[in-house]
Structure formats: structure tokens, C-alpha cells
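Below is one structure; the comments refer to it alone.
Only a single protein chain was left out; the remaining protein chains are all shown in position.
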Amino acid sequence: MDSGPATTPDWSPSGIVTLTTDFGLMDPYVGIMKGVILGENVSAKLVDLTHAVAPQDVRSAAWFLSRSWSWFPPGSVHLAVVDPGVGGDRQILLAIHEGHAFLAPDNGLLQAFLPSTTLLWPLDLEREDLAEPSHTFHGRDVFAPIAARLAAGTLPILGGAAVEGVGGIKFPESVQCPDGRVETEVLLVDHYGNLISGFCPGPEEANPGLWEVDVAGHLVPGAKTYGDVGSGELLALLDSYGHIEVAKRDGSAAQALGAGPGDSMTVRMKTT
Amino acid sequence: MDSGPATTPDWSPSGIVTLTTDFGLMDPYVGIMKGVILGENVSAKLVDLTHAVAPQDVRSAAWFLSRSWSWFPPGSVHLAVVDPGVGGDRQILLAIHEGHAFLAPDNGLLQAFLPSTTLLWPLDLEREDLAEPSHTFHGRDVFAPIAARLAAGTLPILGGAAVEGVGGIKFPESVQCPDGRVETEVLLVDHYGNLISGFCPGPEEANPGLWEVDVAGHLVPGAKTYGDVGSGELLALLDSYGHIEVAKRDGSAAQALGAGPGDSMTVRMKTT
Partner (left out) sequence: MDSGPATTPDWSPSGIVTLTTDFGLMDPYVGIMKGVILGENVSAKLVDLTHAVAPQDVRSAAWFLSRSWSWFPPGSVHLAVVDPGVGGDRQILLAIHEGHAFLAPDNGLLQAFLPSTTLLWPLDLEREDLAEPSHTFHGRDVFAPIAARLAAGTLPILGGAAVEGVGGIKFPESVQCPDGRVETEVLLVDHYGNLISGFCPGPEEANPGLWEVDVAGHLVPGAKTYGDVGSGELLALLDSYGHIEVAKRDGSAAQALGAGPGDSMTVRMKTT
């Protein structure tokens, strides 16, 4: 019996590589990683998703990538390097999902959002053509060359049988109560001060006439878009991630309400 | 009679798309927009102008774009998405000016700096091939695909007769008094702490021997460049935008003077 993978994933690249890291933009770490990618594959098209993930915050990286990848064309490589276990014995995983490739450390990042049936392939770095990596910067020494080759069409050497995803990291869930209430929490505050909740309503619930949101002691009415309320007023709307968020028109809801990640939010669904 | 545009603008693309937004770089909003652009047109060359416009600050976006677009080659698409009216009934405008294409919400952004004779074409989004847009992120759902197609040479479907620009948003003006004084204000403070004024002298006035600037209780002498004064000294010079600015050599004039946007500045022109 061959201990290698029974089937190799299908892969047809677009040439695009997206980058999600906790490197920040002060240091040249992102630029160095891009230099290595272009050195392997000068045609790669590099797109920053964000480098402002808080250091070691695997969950936020997973969230940002989960809400971004599908806006890129199939064939894109999505590289996520938030890697507190760098230099240790954690593996590096490859997943191919709906024609996109995902590359990340085996720290729950990919498992947090890829369907649990997605196969996650550990890489065999010993057999990969790589210089001896440092103990602190596998973004540069391992992820970058492998992403570059993926973007050129070359799959990495796989380290054995793929495993199915098991969700280690969880996003805040929402619990639907019998009376129609949905209990959730503030998942993140974005650049505008919008309070993005953990509640992603289904199509039949996505009607702002049917909800209002209780957060930080305020009851915020549902609305379709910012212009439906006056300047400075609060509203609860379906945001571009598909989640219910609380926003302040022409202002910051987070500031106005003193609310932040982890605070509880209750979406009251009016039964129809 | 055809209600459509009498003439279609001429357009020959360079493939470049510049991006000016108030999205910030924390969230993946800019990256998502780039994903959509590349999905429509994988050859597009994307250049960030700035994403640090304060939320909903249409005037600053207009100013930054007004001072930047002409440094790009003709055929560039300039996408400006500061869009407090997203989800409402504001239109999206296309302008072609000196071989460049400009795409922005109809909120005064383009009217603030394009010549008032420039035709502004409303888009007919109903007839454009687009998925149903969200109520909050037209940068992703409308502007990105249209900019991508523009960069590939395809003009969007125009929604009727073009209108001429009418300047809603105004940059701080400068008023020339009979005694040679010019009354203006601090238009913005840049990254270096330079106080950029609203006064853009004509060629015959662009002589630092002829001016001195009164700001925040200080009279600052004119100079040609930073090296003309000692380290730590203030000077008033013609900046790279073509405006008079007050700077501190090797330091921040804004910090030294406690001055900021909106503070009055008087340029005293010596009559010759």
C-alpha cells in the first residue's frame, strides 16, 4: 500500500496570491515575503487582504479570509500566515476548495471556515525543494516559495493522506431561542466602528422590518441601508459580510455605544 | 428622440486602476474590491492612492485625487469610493477628462476638482451586467466590476444625457486683498506635519522671496527648499502640490505650531 495521498487535488491557477498576516506594515516582513514569491514566480499577482491581524490572533485571520476568498476568481492562492507555532512541529496544510487553494499553518485557521468535508493535505517539507528554513519566519522560508509555485501551477509534495477538517477555532455562534430571539455577540468592530455580530440570517430572515437589535443597553431598529435613518442615528442592517451589524450613520457605533468584541447582542426577530 | 447620450466619450485604457477610499487597511475591504477587479480583468494594474481618508470625508478624497491623477499615464481609471449615500438613490458618475476615466458616487467628489465643463455621465446600473448589489458595499458590487471593465476598454452603459459638473464641495479658497495679502486656511496636515494651505500661487507669484506666512501667531519666512533654513526652523515654501505650505525642517510644523486644518493662514505677498 502506498502511504501517500490516494488522489491528488485538481488545481488550475489564476496567478493570484492573496496575503493575510499579522506582520503589520511597519517592518519589511510583507515586502520580503513578496520578494521571495516573485523570485520564484515573477508573474504572480499579489493582493494584500490585511496585515493588521493582531499578533497571533488566528481567529481574526480566519474570519477575514473566510469572508474574502470567494470574491477572488477560482485559481487564486490564499496564503494565511498567523503562525504562533512557527519553528515547532506544527504542520503546514493545503486545501483546495471550489477551485481555490488555501495554505496555512495547522493551527485551526483553515478548519475554522472551510466545510468540515474539505480535505486538508499536510505538506512534506522534507521532500520539497527549499533552503533550510529559519526558526521564526516560515512566511518567507516556506509559505512564500510554495505559494509562488502553486500560483504557477505546481502542487507541493503532500505528506500523506489528507484529513478532513475538524473545527478547532470557533467564530461566535448565534443561538435561536423558541421565542424568536437570537443570542449572539459582537464578532468584530470594523474601521468605521460598525459592530459586526455573529448572526448571519438566512434568506427568509433577511428582512430588516423583522428585527431589532439589543446591544449595550440600546434597542437599535432594523433598516435596509444607512440612508434610511438620519445622520447620527443608529441602525441594525445586513452588512456586506451577510451578517447583521449595528452602525451609526456618519459615525462610529462602537464609540457611541462603548461596545466591542465579545459584548452580547440580541437580535429580536418579530414572529410573522 | 433617443434619451441616451448624444455622444459616447472616447476611451483608450492603460490598464491601470487607482483606488481612493475611506476603507482603511485593517479590514479586508480593499483586498476584496481588488479580488473582484481581478476576477473581471486579471490584467488590471492596481495602485492604491490612499485608503486613509477619514470615514465619509468626501472632500479629502476629492483633494487627494485632484492632486494625484495627472501623475498617472492617460488611460488610467481613477476609482474613488467614499460613499456615505451607498444603498440610497444617489447615482454613480463617469467622467473622461484628458484621457483619464473617473468613477465616483454623485456626491460632489468629482465636481470638486474636474473643470465645470467636464461631462459627468450617470451610469445605467439596471442595464449593466451585475449581480444584485448589497446595500452597503457598492465598492465591491458596482464600482469594482465597472472599473475592471473600463480598464479593459469597455465603457459602462450610460444612463442618459451627461450633465456638466456643478461644484458642490469646495476646497478652502484664498482671497487676494488689494494690499497684496492672501487670506486662506490650512487645508490639510500631511504625514510630515506640513501645513498645506489653500493658496496655489500663479507662476508670477511663485517666488519665495516675495512671501511670508502668518499662521498660529507666527510669521514664517518664505524659502525655496528645506535646506535653506537650519534644522528645526520654520519655512514657507511651494510644495509638491503647487500650494504654499508651512514646514519645519526635520520636524513637524503642525506640532510646533499647534495648528491644523481650518486654521487661518495669511500669505503676505510683498508688492514688487
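For clarity, chains are labelled A and B in written order, and residue numbers in each chain start from 1.
Keep this in mind: a residue touches a chain if its C-beta (ideal position, glycine included) is under 8 Å from a C-beta of that chain, and two chains touch if they have at least 3 such contacts.
What you see is a predicted model; the values in this text were computed from it and never measured.
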### Positions on chain B contacted by the hidden chain, ascending
14-16, 18, 20, 25, 45, 47-52, 64-65, 67-68, 71-73, 76, 190-193, 224-228, 237-240, 249-250, 252
### Query
Residues on chain A that touch the omitted chain in the whole complex?
23-32, 34-36, 38-39, 42, 46, 55-56, 84-88, 134-137, 140-141
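In this section, only the chains that are shown with their structure count from here on.
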### Query
How big is the gap, in whole Å, between where the Cα atoms of chain A centre and where those of chain B centre?
32
